[in-house]
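A protein chain is absent from this complex, but the other protein chains hold their places.
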Amino acid sequence: MTKKINVGIIGGAGYTGGETLRLLFNHPHVEIAFVQSRSQAGKPVTSTHADLVGETDLTYSTDFNKPVDVLFLCLSHGESKKLVAENKFSDNTRIIDLGNDFRLGDSVAGREFIYGLPEFQRNKIKTAKNIANPGCFATTIQLGLLPLAEAGLLKEVHTTGITGSTGAGQKLQETTHFSWRANNISAYKTLTHQHLGEINQTLKSLQPGFSEDVNFIPWRGDFTRGIFVTSVLESKLSLEEANKLFKEFYASHPFTHVSNEMIDLKQVVNTNKCLLHLEKVGKKLVIHSITDNLLKGASGQAIQNMDLMCGFEETEGLKLKGSGC
Amino acid sequence: MTKKINVGIIGGAGYTGGETLRLLFNHPHVEIAFVQSRSQAGKPVTSTHADLVGETDLTYSTDFNKPVDVLFLCLSHGESKKLVAENKFSDNTRIIDLGNDFRLGDSVAGREFIYGLPEFQRNKIKTAKNIANPGCFATTIQLGLLPLAEAGLLKEVHTTGITGSTGAGQKLQETTHFSWRANNISAYKTLTHQHLGEINQTLKSLQPGFSEDVNFIPWRGDFTRGIFVTSVLESKLSLEEANKLFKEFYASHPFTHVSNEMIDLKQVVNTNKCLLHLEKVGKKLVIHSITDNLLKGASGQAIQNMDLMCGFEETEGLKLKGSGC
Amino acid sequence: MTKKINVGIIGGAGYTGGETLRLLFNHPHVEIAFVQSRSQAGKPVTSTHADLVGETDLTYSTDFNKPVDVLFLCLSHGESKKLVAENKFSDNTRIIDLGNDFRLGDSVAGREFIYGLPEFQRNKIKTAKNIANPGCFATTIQLGLLPLAEAGLLKEVHTTGITGSTGAGQKLQETTHFSWRANNISAYKTLTHQHLGEINQTLKSLQPGFSEDVNFIPWRGDFTRGIFVTSVLESKLSLEEANKLFKEFYASHPFTHVSNEMIDLKQVVNTNKCLLHLEKVGKKLVIHSITDNLLKGASGQAIQNMDLMCGFEETEGLKLKGSGC
Partner (left out) sequence: MTKKINVGIIGGAGYTGGETLRLLFNHPHVEIAFVQSRSQAGKPVTSTHADLVGETDLTYSTDFNKPVDVLFLCLSHGESKKLVAENKFSDNTRIIDLGNDFRLGDSVAGREFIYGLPEFQRNKIKTAKNIANPGCFATTIQLGLLPLAEAGLLKEVHTTGITGSTGAGQKLQETTHFSWRANNISAYKTLTHQHLGEINQTLKSLQPGFSEDVNFIPWRGDFTRGIFVTSVLESKLSLEEANKLFKEFYASHPFTHVSNEMIDLKQVVNTNKCLLHLEKVGKKLVIHSITDNLLKGASGQAIQNMDLMCGFEETEGLKLKGSGC
């Protein structure tokens, strides 16, 4: 029996905090040391994650100074950097930040954060002390482009993506009011989404001369979980060559698969998978990619990174029963 | 050509205000004098009712002291009574309150409010100066029971009803957060819903000795518009007798119909109709009834009451194209 | 009082047939002579369009040989051409085909069909004897590009569009099974959608030298009504110039409006409107456009064409109360 590690969550009351918690409860090698929440301190975790009723009596803690092996930061943008700067954590504590504070290579308090996209740099993650967990759109878009970038074949890309409402967080907002969002579609942050920074950083690292745009149109969807992305670019690859390139690239990666059949979003909802499907029409290569924004796009990938850092099986705690229908 | 009346709306920025406005824009006998909103004063009405873009340049007014023939109050509970008490309106101004402040017969500032359920008391409405517009659940439940009460055949009733999210208003709340409400069902105010007061008032007025309970279980549905209600009670009527009773009762009412086929909610969405369907199983008579909570359950019925009070055709401005699908 | 025209519908039992019927019931200048349906002949129209219960006793007819002023064909692809070829209709009967049989300029039985996009060629429609009503995606995409094409400023376009389930018709299919489609997104006909033919025909007619691709990615959405489209292209126009170009182009068109604010799909659901919103980021001009696929994308536009052909007000019968929420 593997020794269990101690794990803490800071900011456990939000969506990514809750999803991280759900995954950790079923992880065979993890003991939860604490789940902190400033707003919910003292209350049972079931007060915000009501689906856990009957499974746990855990309450939110105020502080987080118990020593842990792995610490998950599930905070709003900007808060992680502040927290790491203002608090002293043990050198033995690995930090996995689910926000976007450290994704562009920033260091704080002597801690260097490694960009935690296993399909991009699994080996660096295995030896990392701190992880900047990728964004949900960033994950889904990159997984559709990595093999092309590594092969130096990227050109200007036109990408449209649609996201579930949980991507917008738990805060009450007009764009997440049910009466507005039900049966509705809308666009936002056209060509300026904040995930473009990390996307370009990865792509340029793989294909150094790449200077073209990833033109990304984000849409809000009327569902709670999942991201569907379609990317279009010119390519001289035949469909067969493109499929071969992608399948070889992902052959050793347990969560990312190239489907020969057209894909639909619910194939990945409630799983840590990313599915890809390629088409070639005329000169255009088209890549569809899908993830669950809270899993492969957030908490699932965070656990995957923990598994890699801690020497566990990469899929440990992540063999989830998908929703299917 | 009929002379047009002047109409004002107080509290135009909410759901019932918006729906009243949409109906009035297309009403052939109405001029809109003002649409007031405290929170949105000075802004275009399209800032809150964005579907009106391209149809109107109207802006929200701060005050409401232009003389009008009909004034609609689309306010939160408690605010209408305060407003009528604290302001002087012309004696020639008819007031239609869409809130629940006057439904139990309260008078304020010498104004008596008539309960505005046309199928119950159309003639009183025609000569009324002020109307208390019924609640959405109250309308839907009562229309399923009126003929029985008039015939003195009501007994203890078990009713379950499910409502769309617009019934909860525009305010951001946890129970209208999309990520919570999508694909969800929940119960609230079990057997204690505030509409029971007006329901019992009507039923006892029609069947004086009636002292049994209307046991009403309200549920929240994961859709935006509509109410589906099923009521069960013991009855000696055969199905044929019950259908005859109901059809005769509603024969002269243009919006309430007894369907011989099973009904489903979308038959009435975006219309001012109430559809009923009756079943008899053993000793139990079952009545299904459906409305659009914002139309027959609120703004549509308010316009219907205006039409009756002003001597217009009862259906004027209310021949709406239903959503159908 | 304008004299009423007689109107017939062939294929009245499907979604576009039903929607055409709902609109015609409320049209002040129309008498419905017959609604034909091969599969439903003899049954009440409420057996397929249950929302019409209480509004009509009309039944589906088998034949369609009553003389009418306007005949709507609401048939599956290929059936209209066959029907016009095999039957003799009066020379006084105007035909409006809602299918895609005549959109590329085909003539049958001496009847020439004019492409019925009023914003493109309203004057030709006014004098037309037969109309090929545009497709839903085709309408929404073209309205986002017409002003650019007329100005000769079109370049290669990247377009993504998402459609409601009613676009797929009433036939039971796996992709319209509720358990599959709810909360799901999927892609189909990537870069090969059949509406590209009519889109290119119009664009090339306005900008003769245009030979670049409209790269269109269609997605299936998890809602019933509406189309949301975003088109991206390079442009030297500033945002101000682009807005001016579009607003002037549509100034005289009552249903198509340029919004200064970001748009969302529900602004047009249950209306005949098309709303547009423009953005400029770097060198890229972005046009968002939205319609209700059953109205401006089908039956509403058909009535608009009828109004134009018959000399009625262009908006007659089309001042619809939108769903709003």
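Here the chain labels run A, B and C in written order, and each chain numbers its own residues starting at 1.
Heads up, the rule we're going with is that contacts are C-beta pairs under 8 Å (C-beta built on N, C-alpha and C of every residue); 3 or more make two chains touch, one makes a residue touch a chain.
Computed from a predicted structure; not experimentally measured.
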Touch with the omitted chain, as defined above, among A:D101, A:E119, A:E198 or A:D264: A:D264
Of B:T46, B:S61, B:Q207 or B:T230, the one touching the omitted chain in the full complex: B:T230
Residue among A:A85, A:L104 or A:C325 that touches the chain left out of view: A:C325
Contact footprint on chain B, counting only the chain that is left out: 158, 160, 162, 179-180, 183-188, 190-192, 213, 215, 217, 219, 221-226, 228, 230, 232, 262-266, 269, 279, 281-282, 284, 286, 288, 325
Residues belonging to chain A that touch the chain removed from view: 15, 18-19, 22-23, 26, 49-54, 166, 182-183, 224-225, 255, 257, 259, 261, 263-264, 266-271, 273, 275, 294, 319-325
Residue ranges of chain C at the interface with the undisplayed chain: 15, 164-166, 168, 170, 172-174, 176-183, 222-224
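One rule holds for everything that comes next: only the chains that are shown with their structure count from here on.
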Chain occupying the middle, per Cα centroid: C
Farthest chain (mean CA position) relative to chain B: A
Separation of mean Cα positions, chain B and chain A [Å, integer]: 46
Interchain centroid distance [CA atoms averaged], chain A/chain C, Å: 40
Centre-to-centre distance between chain C and chain B (centres being mean Cα positions), rounded to whole Å: 34
Shared interface positions of chain A, touching two or more other chains: 179-180, 183, 222-224
